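With one protein chain held back, the other chains of the complex are shown just where they sit.
Now for chain A:
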């Protein structure tokens, strides 16, 4: 299998990430690094991560996502997570994982709106 990289798009001062396929551990960690580097290079202030196609999140991927959010916070950026499927929300809670203080929205469009409001506030 090939190691895939998740594309990170830049739109004004926002980075947009759409995770389109199942994450293996290496790809998830690579994504973490790529995103922080991109933030540093571009001085983006907001990030939207869309998880619409993702049908499960285990504790490893949850940890990577949680770490990405904390690290982005340290670098002065806000993260909005969008498109969490009902089945994913249910299994995350049953795993005992609470993504507390995490900004979420139903879809990418709402996520971008929410981010804009957060950045203006």
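One rule holds in what follows: a residue touches a chain if its C-beta (ideal position, glycine included) is under 8 Å from a C-beta of that chain, and two chains touch if they have at least 3 such contacts; residues count from 1.
Definition applied: contacts and distances are computed from a predicted model.
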Quick one: find the hidden chain's UniProt protein name among "Serine/threonine-protein kinase RsbT", "Transport permease protein", "Probable septum site-determining protein MinC" or "Oligopeptide/dipeptide ABC transporter ATP-binding protein". "Serine/threonine-protein kinase RsbT"
Looking beyond the chains shown, say which of A:36, A:71 or A:88 touches the absent one. A:88
Considering the entire assembly, which residues of chain A contact the chain that has been omitted? 1, 22, 24-26, 55-60, 62-63, 85-88, 90-91, 94-97
